[in-house]
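One protein chain omitted, others in place.
Order of writing sets the labels: A, B and C. Residues in every chain begin at 1.
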Amino acid sequence: MADFTTKELMACIMGRDLEDGLGVPVGANLPVPRAAVLMSHLMRGPNQLVLLSWTRANLVDVPELRPFEFITDWRAAQWGESYWAHDDGFLNMKARANWIFFVGGIQIDQYGNSNLLGIGEDYKRLKFRGPGGVGTGNMAAFTNRYYLYSQTHTPRIFVPKVDYVTALGWGEGPGTRERWKIPGGGPRYCYTPLCVMDFEPETKRMRLKSTNPGVSVDEVVAATGFELVVPDDVPETPAPSDEELEVLRTRVDPTGVLRS
Amino acid sequence: MADFTTKELMACIMGRDLEDGLGVPVGANLPVPRAAVLMSHLMRGPNQLVLLSWTRANLVDVPELRPFEFITDWRAAQWGESYWAHDDGFLNMKARANWIFFVGGIQIDQYGNSNLLGIGEDYKRLKFRGPGGVGTGNMAAFTNRYYLYSQTHTPRIFVPKVDYVTALGWGEGPGTRERWKIPGGGPRYCYTPLCVMDFEPETKRMRLKSTNPGVSVDEVVAATGFELVVPDDVPETPAPSDEELEVLRTRVDPTGVLRS
Amino acid sequence: MSTVTSSDRTVVVTDEPSALAGLQDGMTVAIGGFANSGHPMSLVREVIRRRPKDLTIVGAATSGLEVDMLIAAGCVKKVISPYVGGETIVGIGPAFRRCVENGEIDVWEIDEAMYYCALNAAAQRLPFLPWRALVGTSFPEVNPDLVLFDDPVAGEPLLAVPAVSPDIALLHAGAADPYGNIQHVGSGFGDRAIARASDHVIVSVEKVISNEELRRAPEKTSIPLVDAVVRAPFGAHPFSSVGWYLEDVPLLKEYVAAAEVWRAHDDRSAVDAFLDTYIHQPEDHMDYLQRIGARRIFGLNEF
Partner (left out) sequence: MSTVTSSDRTVVVTDEPSALAGLQDGMTVAIGGFANSGHPMSLVREVIRRRPKDLTIVGAATSGLEVDMLIAAGCVKKVISPYVGGETIVGIGPAFRRCVENGEIDVWEIDEAMYYCALNAAAQRLPFLPWRALVGTSFPEVNPDLVLFDDPVAGEPLLAVPAVSPDIALLHAGAADPYGNIQHVGSGFGDRAIARASDHVIVSVEKVISNEELRRAPEKTSIPLVDAVVRAPFGAHPFSSVGWYLEDVPLLKEYVAAAEVWRAHDDRSAVDAFLDTYIHQPEDHMDYLQRIGARRIFGLNEF
């Protein structure tokens, strides 16, 4: 088995769940989700709609997809088939059903709710003011499924209850999304450097799905601030194939952002 | 005094009330309002915004403005400075405050309400189904002022109460527009082949403002199906000047649509 | 290395019968264009050929005689549009007028602004959108689906316009690439709003262009990645196609004269003959153009 970094592993496994035909936003400052999306696009997504630098594009014929530092870098617009004005984009939530996206959090709770607003019970005197929900709450409501993602896995991030909900996951558990008539399908998986988690269908509580190579179940439990559902049998996350690593390293991440 | 037709007279007097800087839609199948708007544009409206064939344009340098039969005739788009997609247009009602327009009616009542929907008390069995309100009700609500216009002046058109209101004038009189929080300024004048009418400020009832050359007050009253407010002194509508007729005939109506 | 290329992309170019294979009785079908321009007539003729029943037709904000023809052909139960007519050719569509006056079809009465509220609400997955104008008019009286309500912020009276979500949209444009990126010439009227609101979008185009050519002017792409593209040169005939050709006014007048006999005299023979000659008899769009004739067709882009 080839050597690979945790970030490379995550990019490969996150990409595997994305089928052809999806709408896939490609951001700039989350290199792992960016690589995951592009992996799926190049390996099996010729009909994916790639949202890149305010264009809708298709990149399957592009030999090397070098990263851009900023989401507004218009050099990435060279592949655009159409422009995507931001305000126009909110006129079509029907189309967004078929998009996916990855949302992080300064807190993520056991029901998959994400908080990007801030830390502290008194909103008027936050201990830490976060970046805000930006577009994540809207995507969480309208996409047929979406993914949680965190580059760190600690009890400070994975908390029993978030201080503020900016992207609604399963809310307070079964029935919340139905009660609020939120049409989207909710969070499917949560990816971290330690593991992959899903949600127990009945309780909607976060559940360990697989541990990443070299990580024990106990380590995951210790790093999680809420009571994680742990099945009797937890498999290991499948490692990247040689083929995946080749695509990743030659075409998606030629400058080695995920290797550092 | 030069000879002129009633339509030429109407185009000239209707154009006189339109100052520079307005947004002025130029349609195809109402030749008199079309000519009125273009007269004001060429004679004193270099900063008017001309809405023509789904473009925003300025026509002051165009030597001859030959009429087009259909509003979608894209040959008229040659002067466009920007395109005007129809759906986009409804995202900006702020800008419409400064537009004007002319609305007709299969019925027009004493408070300046216009009916383009149909004739008959039973909506499910109309005696005559009209073309519908289309965009007139929206313009009547948002423009700072607008104009009523009818190419015929008969008691069948000028009725005490319209069967259906498709463009709200003064409603049931003073207070109606305020009650419904309709922001626009309401109808200013009503132009017909016989006369110009305005609205009595207190009662909002239609009032004779001037009779067109050769028309008596009694003729107007007899042709009007409601009790028209008639001041003691009714002046004659000022005839077109030679200069107006020259602009009209050489540049706005070179094919003589208004002379026939 | 197992990767894909653009040769693996799905080409969505098809013909009228395949594009419309999913059409069913009772569906809500939207039709783009405006007044005497830009209606996807090769698709509309195919709809009529399939003899569906009880369609709800969402016409353009100003529908032309294409909606009137669908009514005359007996396909329509309900019309959602602020206007159905032909401007100077005929102020009100004869079949529309007849069937409304006789109570044979329903009209969901709205104005232009409410029309886009209904479509945008569907596109935004909202049950309704509010509008301020038209409060105080007869619209809520003749369309009981429009709800007068006090807004929850300022307490002002507004109309709630329910969402209208077409099952299928039929549009016409200048060009498309093989993958369904559409480029209108000019404004595209309200076609974008119709596309956004609809579950399935079929667009006929004057010309299919390469993806490379399309990407030279991405700012011209008006609708991205529709479900089906139908190559139909002169596909808007007898209407105009912006940037391509003008209206065939005599043919539109021929239709109006035939439909007017039905409206005024309750005699369908003329309108049935029209539908038979120009819609049912032609095998396909090319056969239609052949019957109209090259001289007449190509005369429409001499101006």
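In this text, contacts are C-beta pairs under 8 Å (C-beta built on N, C-alpha and C of every residue); 3 or more make two chains touch, one makes a residue touch a chain.
Model, not experiment: these values are computed from the prediction.
Enquirer: Quick one: say which of C:R97, C:R125, C:R263 or C:H285 touches the chain that got left out.
Expert: C:R125
Enquirer: Which listed residue, C:I31, C:A160 or C:I279, touches the chain dropped from view?
Expert: Among C:I31, C:A160 or C:I279, only C:A160 touches the chain that is not shown.
Enquirer: Pick out which of A:F4, A:W84, A:W99 or A:Y149 touches the chain that's been left out of the picture.
Expert: A:W84
Enquirer: Given the contact definition stated above, which residue among A:F4, A:F101 or A:F142 touches the chain not shown here?
Expert: Only one listed residue reaches the unshown chain, and that is A:F142.
Enquirer: Of the residues in chain A, which ones touch the absent chain?
Expert: 28-29, 54-55, 69-75, 77, 83-87, 90, 93, 115, 117, 123-138, 140-142, 164-168, 171, 176-177, 179-183
Enquirer: Applying the definition given at the start, please give the residues of chain B touching the unseen chain.
Expert: So the residues of chain B touching the unseen chain are 42-47, 49, 55-56, 58, 60-61, 77, 79-83, 90-95, 142, 183, 243, 246-247, 250-251.
Enquirer: Would you write out the residues of chain C that touch the absent chain, in ascending order?
Expert: 124-132, 145, 147, 149, 151-154, 156, 158, 160, 162, 186, 219-220
Basically, only the chains that are shown with their structure count from here on.
Enquirer: Measuring centre to centre with C-alpha atoms, which chain is farthest from chain B?
Expert: Of all chains, A has its centre farthest from that of chain B.
Enquirer: How many Å are there between the centre of chain A and the centre of chain C, using C-alpha atoms for each centre?
Expert: Here chain A and chain C have centroids separated by 40 Å.
Enquirer: I'd like the Å distance between the centres of chain B and chain C, where a centre is the mean of that chain's Cα atoms.
Expert: From the centre of chain B to the centre of chain C is 29 Å.
Enquirer: For chain B, what residues touch not just one other chain but two or more?
Expert: none
Enquirer: If a residue has to touch 2 or more other chains to count, which residues of chain C qualify?
Expert: In chain C, the residues touching two or more other chains are 120, 193.
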